[in-house]
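Every protein chain except one is present and positioned as in the full complex.
Right, chain A next:
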Amino acid sequence: MMTYIVFILSVIFVVSFVGFSSKPSPIYGGLVLIVSGGVGCGIIMNFGGSFLGLMVFLIYLGGMLVVFGYTTAMATEQYPEVWVSNTTVMGVFLLGLLMEVMLVLYVLKSEEVGVVFEFSGVGDWAIYDTGDSGVFSEEIMGVAALYSYGAWVVIVTGWSLFVGVLVILEVTRGD
């Protein structure tokens, strides 16, 4: 089972995405977002990115999702939608689950799966520890490169986030 751990985690990832895409109340969306964040962290860590997984838990779940949870709790309604309360929500959720189950069966049964890119059965999902990158971990070098060669990216993304805050304040300010 451990060889296919990435595949299993990706299935849970997609199922939780279906869970919030079927649009229950935001509180329940936040709940499955926590699950998907944790599972996504597991996927990244299986590829050797321990630092990035930690970033997901700390910044994404522990920072952004906490703020989201608080604001949603302030704006919540009296009878929030669950997945089973509304026929539409339950229908979309079951449809998404059905699509995922069919895809999983297709991947498990057939030799080659070629949708947009090809991978041969479940074998491609297993991570083998080949390619010794030496003493340095690849992802730490990537983060270091972000702040040296990628200074322009940092400036642009920083400015986008700043302008994002300005825009949101401007839009919600009203008259």
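Keep in mind that, in the parts below, a residue touches a chain if its C-beta (ideal position, glycine included) is under 8 Å from a C-beta of that chain, and two chains touch if they have at least 3 such contacts; residues count from 1.
In this text, contacts and distances are computed from a predicted model.
For the chain that does not appear here, its UniProt entry gives the protein name "NADH-ubiquinone oxidoreductase chain 2", which is one of "NADH-ubiquinone oxidoreductase chain 2", "Proteasome subunit beta", "Basigin isoform X2" or "BPL/LPL catalytic domain-containing protein".
For the options A:66, A:108, A:145 or A:167, the residue in contact with the chain missing from this view is A:167. Contact residues of chain A toward the unshown chain are 116-117, 152-153, 156-157, 159-160, 163-164, 166-167, 170-171, 174-175.
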